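Shown here: the complex without one of its protein chains, the others still in place.
Just so it is clear, A and B label the chains in written order, and each chain counts residues from 1 on its own.
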Amino acid sequence: MKHTNDVILETVTSVITFIIFLFAVHLFFAGHYTPGGGFVGGLMTSAALVLVLLAFDLKTLRTILPFDYKWITTLGLLISVLTASGALLFNVPFFTHAYDYFDLPLFGKTSLHTAMLFDLGVYLVVVGVTMTIIQTIGESD
Amino acid sequence: MEIIMAIAAGVLVTCAVYLILSKSILRIIIGTGLLSHAAHLLVMVMGGLKTGDAPVIKDGVTAYTDPLPQALVLTAIVISFGVTAFFLVLAYRAYQELGTDNIEEMKGNDSYD
Partner (left out) sequence: MSLLHLAILLPLFASLFIPIIRRSLHRIHTGWFVLAVPVSLVLFFSRFVSEVAAGGVRMEKMPWIPSLGIDFTVYVDGLSLLFALLITGIGALVVLYSIYYLDKKESLHTFYVYLLLFMTAMLGVVLSDNMIVLYLFWEMTSISSFLLIGYWYQKERSRYGAQKSMLITVFGGLAMLGGISILSLLADTFSIREVIAASGAFKDEPFYIAALVLILLGAFTKSAQFPFHIWLPDAMEAPTPVSAYLHSATMVKAGLYLVARMSPVFADTPLWFYLVSGVGMITLLYGSVSAVRQTDLKAILAYSTVSQLGLIMSLLGVGSLSSEGQQDLALAATVAAIFHLMNHATFKGSLFMMAGIIDHETGTRDIRKLGGLAQVMPVSLTIALIGTLSMAGVPPFNGFLSKEMFLTALTDLMHGGVRDLRTYGTILLVLGVVASIFTFVYSLMLVKETFFGKRNELPKKAHEAPVGMLVSPLVLVTLVVLVGLFPNALAKPFIIPAVEAVALKTPKVDIYMWHGFNLELALTILIFGLGAFLVLTLRKWNRQAGAGLFNRIYDASLVYGERSSTGLHDAVMTGYMRSYLVYIFGFIVTIVLSTLWLMDGFSLPDRASDVTAYEMILLGVMLISAVAITFARSRLTSIVLLGVVGYSVALFFVLFRAPDLALTQLVIETVSVALFLLVFYHMPDISRKEERIKFKLGNAAISILVGATVTLVALSALAGREFASISSYYIKNVYDLAGGGNMVNVILVDFRGFDTLFEISVLAIAALGIYAMIKFRKTGGNPR
């Protein structure tokens, strides 16, 4: 794609991207109790990145975030599978989750849940897949 | 509302099938996108609509909307995104290699093997 020099879009993007990204992270963490979760969070993150892609170009995106998204996908899948099979170590069926409440400094009383870890895998896969698709198509000409 | 939505889903399916049956590969892809929208609505309708509050635990609420169709549809939405993307790229590559977007002209020929 040709790089169009649109100052307003670029300026707005650089601010908005961060807001969207923060919102995505919030959605991800809130997912277990209120609407949100790995899917939405991941998609929202990708939407932020797509916005950067549209406002600037692929090269810029790659300078800002020099990741290979295929590896992010792999990492996500790995986290999910390992979380699910981790239950086997404790002699409970595959995919049994565990959770408990902890008093953490700064956060206060918080529940830590292995389902969250699984959701992190989902999040990474969604980001990785979406960005792989967009990037490969964008690069194709 | 359920009856209306069931009919609406039927109309969406009708449009989708019509698009899928045409010759242009672009229309076929748009048809599959439409078909997945129809399917999502259909699953929601079949689960019953507005039978309670949103399925997020709240004190004092006893009736919730059925969460299972929603979970299924959520999965379906993401999957259909992946499939549509795949389909798009397939069409794009086929067009690049074969120089046509007409599905009838892409028909394989037995004499090639």
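One rule holds for everything that comes next: a contact is a pair of C-beta atoms (placed from the backbone, for glycine too) under 8 Å apart; a residue touches a chain by one contact, two chains touch by 3 or more.
What you see is a predicted model, and the numbers here were worked out from it, not measured in a lab.
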{"item": "Contact footprint on chain A, counting only the chain that is left out", "value": "27, 31-40, 43-44, 46-47, 50, 54, 70, 73-74, 76-77, 80-81, 84, 95, 97, 99, 111, 113, 115, 118-119, 121-122, 125-126, 128-130, 132-134, 136-141"}
{"item": "Touch list for chain B against the chain that is not drawn", "value": "1-24, 26-27, 30, 33-34, 37-38, 40-42, 44-57, 64-68, 70-75, 77-79, 81-86, 88-93, 95-96, 101-104, 107-110"}
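Basically, only the chains that are shown with their structure count from here on.
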{"item": "Whole-Å separation of chain centres (CA-atom averages), chain A against chain B", "value": "24"}
{"item": "Touching residues on chain B, where the partner in the complex is chain A", "value": "54, 56-57, 74, 78, 82, 85, 88-89, 92"}
{"item": "Contact set on chain A toward chain B in their complex", "value": "33-35, 39, 43, 126, 129, 133, 136-137, 140"}
